[in-house]
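Only one protein chain is missing; all other protein chains are in place.
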Amino acid sequence: MAMLTEVWKLVFKRPFTNRFPAKYAPKNVHHFLRRVQEGKEKIVPPVPTPPNFRGKIEYDMDKCVGCGLCIKVCPTKAIEFRQCEKAEILHCKEGVKLATPLKIRIYVSRCCFCAQCTEICPKKCLSMSSEFLLANEDKMAKELIVDGLH
Amino acid sequence: MNDTTYTIPVGPVHPALKEPIELVLNVEGEKIVGVDVICSQVHRGIEWLGMNRNNTVQNIYLSERVCGICNVCHPYCMVMAVEDALGMEVPERANYIRTIVAELERIHSHLLWAGVAAHEIGFDTVFHYSWALREEIMDTIEYVTGNRVTKAIMMVGGVRRDIDKDRRERIEKAMEYYLQHFHKIEDIFLHDKTIKMRTRNTGILTKEDALKLCAVGPLARASGVKKDVRQDMPYGAYAELDMRAITPDMYTGEIVGDVYDRIIVRLLEVKQSVELIKGALENMPSGPILSEKNYVKLLSILKRAEGEGIGRVEAPRGEDIHYVRLEKGKESFLSWKIRAPTYNNVLPWIPMLLGGEIADVPIVAASTDPCMSCLNRVTVVDEDKNKKYEITKDYMHEQSLKKTRRLMRNE
Partner (left out) sequence: MNEIFEIFSAVVGTFVLGAFSILFGLSVKGIDRKISARMQWRIGSPLRQPFRDVRKLLLKESVLPKNAVSWIYNSSPVISLASLLTILLFIPIGSIPALLGGSGDIIVVLYLLIIPSIAIIIGGYSSGSPFSSVGAQREMVLLISYELPLAMVIFTLAWRLNILYPSYSALSFETFQKFPIWNSVSFLGFIGAGIFLIVILLVTTAELAKVPFDIPEAETEIAEGVYVEYSGRNYAMFYLADAVKIVVLSAIIIAIFFPYNLSPLLSQYYPVAPWLGYTIDILFFMFKTIIIAIIAMTFLRTSLARLKIDQIVKVYWFHLFTASLIAMILIALDTMGVF
């Protein structure tokens, strides 16, 4: 009968729940965030992420050579090739020529955060950030497509 | 079936079941006189994906998603099967890290189960309490592997992340926390009168039935079958850590085989896991954590590989088996067969529930810690809704033989 006494102790304890983003869930998140920006309300910070956390992927387009190894190992097929719109000067065997290099585009809405692509990347142009607030109504939202352009 | 009997469908969607499965109960008043279990409500075609779409490295993360809670056992089992097929050696340190992560997962799974079981008997305070205690292990897992749930730590030939000094300290801190709080969990679950009233002598599975129906894991151990892959066929670092299967008579001195015994087994296993992790951390050798660091090379090795392998892992729910067959030139598996523990633990529901009451159904079903999405490997699709499908034993046997022959000839 441990709980008969334990409940009375728990009543006076601070609740275990982390009050993120506020004590009670706001009715409208956008509205709430706007008020936080205006300084009218305070946001309770989330539990800090540990080092080497696997969050939203980051992509350094300039380093990428377009080898496609990440596409090969991605379990969810969240990465696809993308032809660069801007032509670049490339140095190759035949000399110098103007071409549009291959880059990649990552759809975060499909990502399973295994970080396999960041490990296989020979140029280490992919990395995992600690950003984890990625919920969105639109799968194709701008924040959820990583192609190094934005 | 007579006039006083009527049928209650429990499932496919029912608050007692966290995942879809259908139980058809024939009851007389409150007493259960007939039970039928209808599986295959959540077939997801994972094996098919592994055999047709993904390559081996992708399959590791696919197998992680066979079951959300056992997301170390399935990839562990799969990479063991692949290593078996390749004849690849795993570095000693990697074995220790795998063991530690698997035991961390066992603690989290058992505490999660404890909460769910308490909820099934209407004890929501214990449910919230044990899940609050579980938070510590979740944070530890997040610190060690980078995410709370999916650990993504397994790799063919080793592990992807090392346990360095910081992570080691974090794990040690968590283990201290659980050693301190263990007596409280024990007090709540094993000495509470109402929990005992609900679980003692309910859902009894005799040793004979457990052996006959091939029950595995804590379910079998609670019935007195000393069966544990970690003890019988040690993998990872278990042989060095001297691991012994836990039976309820270690605590109470007798084996009843009821739900209460299963609670005892699981709680003692939490304690055992804490000790195993402490032992593993102390004895962990230094050295590499991957036998093939270059993933590109690993991929080409896997593509050229030929052969078959079996992996056996003691998941928190019981024995998990993966069978893998690789073929030269084919990136995905030629054959992949998963035998999840729930597959064995669903049939014992019938002897456990017969003669019981309707009130026993949730806790007895939960006491096996079922995982339906692990279980389902076949589904019957019928466009003509009125036609009733019945798969007989002979038909099933015939199909199995056909499949085996197809695999043997490498067609």
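A and B are the chain letters, set down in written order, and residue numbers restart from 1 in every chain.
Please note the rule applied: a residue touches a chain if its C-beta (ideal position, glycine included) is under 8 Å from a C-beta of that chain, and two chains touch if they have at least 3 such contacts.
None of the values given here were measured: they were computed from a predicted structure.
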- Using the contact definition given at the top, list the shown chains touched by the missing chain. A, B
- Options B:Met197, B:Met250 or B:Leu354, residue touching the unrepresented chain: B:Met197
- Query: Which of these, B:Gly29, B:Gly68 or B:Gly355, touches the one chain of the complex that we don't see?
  - Reply: B:Gly29
- Note on the structure: Residues of chain B touching the missing chain are 6-9, 14-16, 27, 29-30, 118-126, 128-129, 132, 192, 194-195, 197-198, 357-362
- Which residue numbers on chain A touch the omitted chain? 3-4, 6-8, 10-11, 13, 15-17, 19, 23-24
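The criterion applied here is as follows: only the chains that are shown with their structure count from here on.
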- chain A to chain B, mean C-alpha position gap in Å, rounds to 30
- Query: What residues on chain A touch chain B, complex-wise?
  - Reply: 1-3, 6-7, 10, 16, 47, 49-54, 69, 72-76, 112-116, 119-120, 122, 128
- chain A contact footprint on chain B (complex, rising order): 54-55, 57-62, 64-65, 123, 125-126, 129, 132, 135, 139, 142-143, 146-147, 150, 152, 160-161, 166, 184, 187-188, 191-193, 295-296, 299
